[in-house]
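To start, the structure under review is shown below, and the notes come after it.
Here the complex is missing one protein chain, while the rest keep their positions.
Chain naming follows the written order as A and B, and within any one chain the residues start at number 1.
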Amino acid sequence: MTEIKRYDLEYSQLDSDRMRINVGPQHPSTHGVLRLEVEVDGEIVTEVVPHLGYLHRSFEKHCEKMTFPQIIPYIDRMDYISAMNNEWPYVMALEKMLDVKVPEKVEFIRVIVAELNRLANHQIAVATFGMDAGAFTPFLYYFRDRESIIWILERLSGARLLYNYFRVGGMAADIYPGFKEDCLEVVKKVRKTNEEIMDLLIHNNIFIKRTANVGVLTPEVAINFACSGPVLRGSGVKFDLRKDEPYSVYDRFDFDVPVGVGEVGVVGDCWNRNMVRMKEMEQSCRIIEQALEMMPEEGDVTGGVPRRIKPPKGEMYIRTENPKGELGFYLVTNGTDKPERLKARGPSFVNLSVIPEISKGYMFADLILILGSIDIVLGEVDR
Amino acid sequence: MESTNFIWDLMGKNLWSVVAVISLPLIFVLIYALVAILAELKVSAWIQERLGPMRTGPWGILQPIAEVIKLLQKEDITPTAASKILFNLAPYVIFTGAYAAFAVIPFSEAYAPANINVGLFYIFAVGSFSAIGIVMGGWASNNKYSLMGAMRSVSQVISYEIPAAVAVLAVVVLTSSMNMMEISRMQEGGFWNWYIFGGPGGWTKIFMIPFTLTLAIIYFIASLAETNRLPFDIPEGESELVAGFHTEYSGMKFAMFFFAEYANMFVVAAVVTTIFLGGWTSPFGSFLAGAGWGAFWFILKSMFVVFLQIWIRWTLPRFRVDQLMYIGWKVLLPISLVCFIAISFFSLLNLG
Partner (left out) sequence: MLPGEIFTKLKNDFGDAIIELNESPNSDPWILVGADQLFDIFHTLRDADEFQFDYLMSLSGTDLGENLGVVYHLYSMTHRHKLVVKVEVPKGNPVVPTVERLWRTADWHEREAYDLIGVRFEGHQNLIRILLPYDWEGHPLQKDYVTPDSYHGMKIS
């Protein structure tokens, strides 16, 4: 194992002034309007204090005033990079409460659109991470491919980013003819680009130098901070809700859960977190291929949607594997058509809270990369 | 010694000819900067499978002009808390440094604005101007990002000047001259006489080729760092320091930084061309040689080096500050010293 470089010891001897810098809310690489109050000693980060709330839109308060179907578009706007994945746990919670049986075909459509969206999300995550490191070209390669994914989702739902496609007990619309071919085309494209990016970015010597052994998150700390998704798996913890707590039809697919193994650097560093995303894309491709194979041709997609959604009194915590981690909804109902309380446990919010812990003692330039490797969306952090 | 400046020959030595001599490089810089901006846009577009600018003129060739007009129209903001004199002076200092270096560049056998004996030395001397300008602008902006960018930039320029200077010195040892015109002339007679291939000489120069080749690469890497280009663009490192030392600049002053960066790119490319790639000499012996063709070959070779810089910029990620220093002091400097000693040794044995 390579030695992890921390600088605070050598420099603490010097009598030097520390400088406080505001990284954000307007900064090119805070991935939104996050403000990090950073204390630096020269180039070395000694303290990080995140300030949130610049994008707070009172999501939870709004939900208490909305009927259940009206909430779905609001949920899209939480993690706007992977809106399909966001809608799923909420819809699942209501289906469980109302005891609605979801048709087979719907489940497969959901798996396919969620995995397509996971591909799109990981593409953005890796691309922007590369851009944080200064490599601009992979970003555009990925956006070229992401366009074809968005094109499919647009033909399904009518929107490019905020889909509002899931319904309780069904979907908003059936798939279009030629959907299968389009998906297979996308899978082919994604694999080809991933090979390119592996050469261009992931195994680039400078990139490895920048990201390996930086921002090391040990498994114990990761679990204590309740990190999830690629951040947790990058630390070597094999935990994926699709595998460990299978929902929908995920138990029928054959796929692996990639974890950080430390090909380069230490398990749990930025490079491994990023590598987990690269490997997950391949697994998503496999799931899409299998789902397309197994999806029943015939089936009513929109018919099962109940007219009135009025779940009985109760409460439920439902979680699914979002591309960024575990997305949970704590839904409390009171017997009316509006929720009593809807708390969203966003993966970005929880994963971001680990930033002050893992970025101390690294260089200022590393802080940006650590933030990039966590892959946050501020719409979900601030809600 | 025959004249190395055709303007003196044509117009004699008077005030008008002096103005002409001075303004010719300036005109060249302006035209070159426009071409280089377009090249940057188009090359990056090809690399990234885009089209690049397409709407301004055919294939977007008017885009750089549009950009300059845009920059000219922008509001010229000086922050309230900035140190006004230094803040306003900094872009001109940087541009002066870049432009002054053009004085000794031998564009052709008939044109070097000033054919002085210590040309290479002069280039290094005025090259450091940019460091002063950057630290002036960075400090005067009264912005923490600017200050950090300025500090990074100065440490970087100072560290990388040393391997670059050692690489150049090795060639000086071979040529026994710091006159750039002389160095170019010595490489006449085809590309195998270029100093990247050991310079002119008998078959024994084969032993020198690995060393001169290494030095050429080292100089090129160091020049990337001196011009603050990726992978060494940490002074402006967009994702970390917003825009580094020129965060607070806008309008024409920003345009000066912009021009200075491109002018500096050409200066280092011209030095690579002169000392390693034969300057204005034709790569095919006497084929297409001559004063006019000399300018053509010189600009072609320099633009090729500029193209290399652009290519690298759009391919590689960025280094971190400590890694950059590590490469400068612990990798490039020892290698260049070894090569320098080896070449001095060969030179002593008269192998070259």
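The definition used in the following text is that contacts are C-beta pairs under 8 Å (C-beta built on N, C-alpha and C of every residue); 3 or more make two chains touch, one makes a residue touch a chain.
These numbers come from a predicted model, not from an experiment.
Note on the chain not shown: across the whole complex it touches A. One of A:53, A:158, A:178 or A:296 touches the chain omitted from the figure, and that residue is A:53. Touch with the chain omitted from the figure is made, among A:239, A:253, A:271 or A:362, by A:239.
By the touch definition given at the top, chain A reaches the unshown chain through residues 52-53, 56, 58, 60-61, 64, 97, 221, 223-226, 237, 239, 244-245, 311-317, 319, 326, 328, 330, 332-333, 340-341, 343, 345, 349-350, 353, 357, 382-383.
Please note the rule applied: only the chains that are shown with their structure count from here on.
Chain B has its Cα centroid 44 Å from the Cα centroid of chain A.
Of all residues in chain B, only 44, 47-50, 144-145, 148, 230-231, 233-234, 237-240, 242, 314-323 touch chain A in the complex they form. By the touch rule above, chain A contacts chain B in their complex via residues 19, 21, 27-29, 43, 130-137, 140-141, 144, 200-201, 204, 206-207, 209-210, 363-366, 368.
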